[in-house]
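Here the structure is laid out as structure tokens; the discussion comes afterwards.
Every protein chain except one is present and positioned as in the full complex.
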Amino acid sequence: MAKRKLLKGNVGLCYGAIAARCNAFFGYPITPQNEVPEYMSELMPANGGVFIQAESELAAINMVYGAAAAGKRAMTSSSSPGISLKQEGISYIAASELPCVIVNVQRGGPGLGNTLPGQADYFQAVKGGGHGDYRLLTLAPWSVQDCYDFMPMAFDLADKYRNPVMILMDAIIGQMLEQVDLHNDFPVTDFPKPWATNGAKSRTHNIVNSLWIDPDVMEELNNRLKAKYEMAQREETRFQEFYTKDAELVLVAYGCPARICRTVVDLAREEGMRVGLLRPITLYPFPSQQIAALAQNGKRFMVVEMSQGQMVEDVRLAVNGMADVAFYGRTGGIVPNPTEILNEVRASFGKPPVVSYYQNTAPCKEATN
Amino acid sequence: MHQEIRIAGMGGQGIMIIGQLLAHATVLEGSNVVWFPTYGPETRGGTAECTVIVSSEEIGSPVSSSPHALIALDQLLLDKFAQSVRREGLIMVNSSLAKAPDYRDDCQIVALPANDIAEELGSSKAANMVMLGAYVQIVKPVSLDSIIECMTEVLPPHNHRFIPLNKAALEKGAQLV
Partner (left out) sequence: MEKVFERTKGLTDTEFGYCPGCHHSVLHRMVAETLEELDILDKTVGVCPVGCAVFMYEYMSCDIIEAAHGRAPAVATGVKRVIPDRIVFSYQGDGDLASIGTAEIVHAAARGENISVIFINNTTYGMTGGQMAPTTLINQKTTTCPTGRNPAVNGYPIRVCEMLATLDGPSYIERVCPTSPAGFAKTKKAIRHAFENQIAGKGFSLVEVLSNCPTHLRMTPIETYRRIDEEMTKVFPPGVFLDR
């Protein structure tokens, strides 16, 4: 039976992991994702799974590596600085072609940064992150419902592609409370794991390894990975569009900024500006084809991120010079509000800015939101 | 119905709790809600603020450019956010610890000595409930009964002994406006 609850995004992830029949969670405390290990320390044992608070992020991701090699569904979660520490392990997991799920509740950076929302780990997430030629399939929730729903999808993708999957979110999505339908209605696919190192009973022994001394064999692995990513590009690219059909300007954003842009689209349309929104759900594979198609149809683009401009590079690659791509970003933990994005939109339509009341010293129109 | 509320005060004043009570009561009554917090870096004694958006429609932005209402429990946070309230909005001031702003004559300003009122009822710690009760009475995003019903779920078990006090403070706040 459907069960509606008011949960934080971080907690929604945990219920999603249980629904995904996750066997093991290994993590380390870091703000703003602490609800994840806290809830998992109760939920995992209660559901017959394993929870360990590891001694470090390095140990946590390597415990994931071991549990995944043993053929079980394993995950870890962290926030920006902790995800940097996991990169070595993630590279090994990708190279060893093991499935796992990694959650990054992004905070302000670089360095220790702060515990406020950020999106500056986009490159790290979608371009590989660690050393070597590999990619993470990357999902970007924008609601607590997504946090719940994406976990089973992430584990299925990880098993299907034998590749790590990242849930890339930000502190707002992780920390906000929102209603979620804990429907527990997910397709259950059986993924046989004949490669698992779980005891060579009645078969020859299995090896989980990422060391290939022979360059031909090493290149073969790289080619195999590439083929997987091309297949993912064809089969797994997911995105959502709002009013793009007649739009003159298409906003492109993911996570919390996409939610904010969704409101901006309504505000802009109330003022007669034809604005749409494309929200990538998979950041890798990226919806390049759809963006290219929109560019071909003469749309302009504006990318909104909580970074100095990372996803905008993928939008520009997709557009490939066919259209203008503007960018608006805030950093440091500052979340752009609808009015400031609306003002960017207005500027691109040659209109003067509106202001929130508190800035209202200049004689111009007041914001309606 | 679409209400954006900012609640702000110092850590320990129960800012997050009254925001969460409002959020849970909204869900109980079948509307949509988003709540999100901003903490200072300190575990104790820093500033605390949260945003609650209550709506009969699907909620887009969880971030408010300019809220309909501000509930400020402390002077520092009142000064920080009073200007952000939208024109003709509502500013609720805990006058035990803050002076009502004289620069927002467009807004409805409600000043309640919430700490003193709560103190009379048993503890100044229930000042947050006085403010919430008054807010719910004025704006009516949800009923007081729904707020009370959510207390058991929202308050941690070790604080359930304060529910009678919280209920009294909530109702007192509602009576005073």
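A and B are the chain letters, set down in written order, and residue numbers restart from 1 in every chain.
Note that in this section a contact is a pair of C-beta atoms (placed from the backbone, for glycine too) under 8 Å apart; a residue touches a chain by one contact, two chains touch by 3 or more.
Everything quoted here is computed from the prediction, not taken from an experiment.
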Task: Taking the complete complex into account, tell me which visible chains touch the one left out.
output: A
Statement: Of the candidates A:G66, A:P81 or A:G309, the residue in contact with the absent chain is A:G66
Message: Just checking the interface: what residues of subunit A touch the absent partner chain?
response: 23-24, 26, 50, 52, 54-56, 58-60, 62-72, 74, 88-89, 92, 96, 197-202, 205-211
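Operating definition for what follows: only the chains that are shown with their structure count from here on.
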- line: Separation of the C-alpha centres, subunit A versus subunit B, in whole Å, is 33
Field: Footprint of subunit B on subunit A - complex, ascending
entry: 4, 6, 114-116, 172, 175-179, 256, 259-260, 262-264, 266, 335-340, 356-358, 366-367, 369
Message: Which residues of subunit B touch subunit A once you look at their complex with the stated criterion?
response: 20, 23-24, 27, 32-39, 41, 59-66, 83-87
